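Please find one structure pasted underneath; my questions will follow.
Excluded from the complex is one protein chain; the other protein chains are retained at their positions.
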Amino acid sequence: MADILYNTSAVLALIAIILAAWRLLKGPNVADRVVALDVMTIISISLIVYVASIAQRVIYLDVAMVYALISFIGVVAIARYLERGL
Amino acid sequence: MVKRFLILLVLVFFVIMLLPLVSDIQPQTELNPLAKKYVKDGPDELGSANLVTSVIVTYRGLDTLGEVAVLFIATAGVGFMLRRRKGSKTNPQKKRESSEILQTGTALLTPLIFLFGIYIFLHGHLTPGGGFQGGVVIASAILLSMLSFPQSEINHKILNAIESLSGVLYLVIGILGIYLAAGFLDNRILPLGDFGRLFSAGAIPVIYSLIGLKVGSELVGILDSMQRSDS
Amino acid sequence: MAVFGGIITFVGSIFLLLGALGIVRMPDVYNRMQAGTKATTLGILLFLAGIAIGHIECMCIFRILILILFIIFTNPISSHALARAAHHIGIPLTDKSVTDALAEDESEKEEAIS
Amino acid sequence: MTLVSIIGFVLIIVGLWGMLTQNNIIKIIIGFSIIDTGIHLLIVSIGYIKGKTAPIIDSVLLKTDAVNQVVDPIPSALVLTAIVIGLAVTALMLVYAVNLYQRKQSLDINDFEELKW
Amino acid sequence: MINGIIIVLGIIMIASAFMAIYMRSLLSSIIAAGVISLLASIIYLLLAAPDVAMTEAAIGSGLTTVVFLYAFNKVKGRGEDNHG
Partner (left out) sequence: MKIFKQGILLLLFLLLFWVLLTSIDSQELIAGGVIVILLTLVFSRKAAVFGDFQITFKSLIYSIAYIFVFLAALVRSNLDVAFRVLSPKLPINPGIVKVKTSLNSKTGRLVLANSITLTPGTLTVETKGDHFYIHWIDVSTQDVDLASQEIVSKFEKYLEVMFG
């Protein structure tokens, strides 16, 4: 029962990532694409934690932490570039 | 049109060349002999829980030395190509100030990311971290403060000192391994300690910390010279 | 306990999906950002909390706590930076918009200078 | 022929196609970094063994049982350093592109004819 | 389940690779290239290589993007990057 719920959640997260990829493809200008990237990052963190839970390894969570910190910097960098402050 | 056809021809040739290589990859069912030796003997011999770390730092230590050297050369290349020419006037373009929210957030987060980077390379033998990852995280911390305070200067003397000092110490530890233990970059110059604790695995945490500092300062050097140079 | 965690995770993933749907359906950058930031933040909070509850024996609660704090702290900052940049380079608001106080203030300032 | 190796292979081909067809130097560098990612995926997929876990010994994975439960650590070790080197090499290539731009005020590869034959 | 995740992520990665090559604005190309390495790190984690996943996550989505952006700062033609 619990396994079904977890797997369904992962499938929903995958659908969400596909939707975000659609916005990435279509987005009329760069800011839309960066928003899609931001959302994809967050959903990827949830997928990483899901993978850690099915692999039963606590240490995989370190990867998610690095991900959360560094991809934030990437988005901020693109924003600063757009407003010509880099 | 001819060009496009030629490109397609090259690509088809490449696919034909590469395809057997890829299709020969069979799903393995057990480790090959070399990997088996590393996995079997690694934990007892070197005391490192992360076997990838033991391969990088000790078993293939010379490769890592070479890779650090390549990184150093690339950094030197970037610095050389973007050096400030004498006499050319620096006209700093007007940059937009970053928002106050971002500045406050940076001031709060930078010490934290630093500590996290140090955690990553200090625990290279216990967790998936290591010197390369930790160095990148530390470079990212400095990058964040470069993003929100674009006018601030980095102290190049300290940067160069950290880089050279960690490089020299890395080599010294490697050579000490020849005299005190079995070979170059052997980690058994320090006692192995209890398996799975922080102060274990001999010199691996020390070596990885030095690699982390070196990689971090080199990446900061690349970023800094790419940001500073007047164009 | 595992089923309870599973339900929380499921609710979280629904919010993640809504966030992604929001960035597809909304008409302009700022509204997309609204949907993207809020829904994904609560979504991932619930997702991670559900996994931590479901695997309570794995001692990963502290790490997941740190992860949640990081995300709650950094996600709004990046959204804010992006919204500020988008407004500065003049990406227009959607036609349905009622008011734009910031653009009015900026243009007033420019007139005062010139 | 595993699933991931196919993805890596396709990425290599797509990156190569991009490198050959595009005229902009920056696009060529992007193609290079796509090839980079593809090759890394290919190498890591060689070391994977189905159903086994990461070669890190902790409370879940016992030292005595490790041989039967872990994947090959050597490809991971190779790729790990290669990624960092890839970043430095990308930075170096970009700096060359910037220098070329400062010479001729153009990023089009067809404008640089000195070494053509 | 794992195969399903790999297939979906792989398709998105390949689509992003095409996007990175054929997108007209360079900045969008960079963002698409960032997505490739973002998703590659999940695949590394599924292949039981967390070390590689961590390195790719740290470098691919943060530093590579920034290095490209710094290079853009030095070349002309940033004006048309904003739209499109």
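When the chains are written out, they are named A, B, C, D and E in that same order, and each has its own residue count from 1.
In this section, contacts are C-beta pairs under 8 Å (C-beta built on N, C-alpha and C of every residue); 3 or more make two chains touch, one makes a residue touch a chain.
None of these values were measured; they are calculated from a predicted model.
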Which residue from B:I7, B:V70 or B:I101 sits in contact with the chain not drawn here? B:I101
Even though one chain is hidden, which residues of chain C still touch it in the full complex? 15, 18-19, 21-22, 25-28, 30-31, 33-35, 37-39, 41-43, 45, 62-63, 65-66, 72-73, 76-77, 79-80, 83-84, 87, 93-94, 96-103, 105
Positions on chain B where the hidden chain makes contact: 99-101, 103-105, 107-108, 110-112, 114-116, 118-119, 122-123, 197-199
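Assume only the chains that are shown with their structure count from here on.
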As a quick test, compute the distance in whole Å between the mean CA positions of chain C and chain D. 31
Touching two or more other chains in chain D are residues 6, 17, 21, 45, 47-48, 53-56, 58, 70, 76-77, 80, 83-84, 87, 91, 94-95, 98, 102
Listing for chain C: what residues touch at least two other chains? 74, 77, 81, 84, 88-89, 91
Per the touch rule above, chain C residues touching chain A in the complex are 2-3, 5-7, 9-10, 12-14, 16-17, 19-21, 23-24, 29, 32-33, 36-37, 40-41, 43-44, 47-48, 50-51, 54-55, 58-60, 63-64, 66-67, 70-71, 74-75, 77-79, 81-82, 84-86, 88-89, 91
Which of the residues in chain E come into contact with chain A in the complex? 1-2, 4-5, 8-9, 12, 15-16, 19, 25, 27-28, 31-32, 34-35, 38-39, 41-42, 45-46, 48, 50, 53-54, 57-58, 61-62, 65-66, 69-70, 72-73, 81-84
Touching residues on chain B, where the partner in the complex is chain E: 50, 52-53, 120, 128-130, 132-133, 136-137, 139-140, 143, 219, 222-223, 226-227, 229, 231
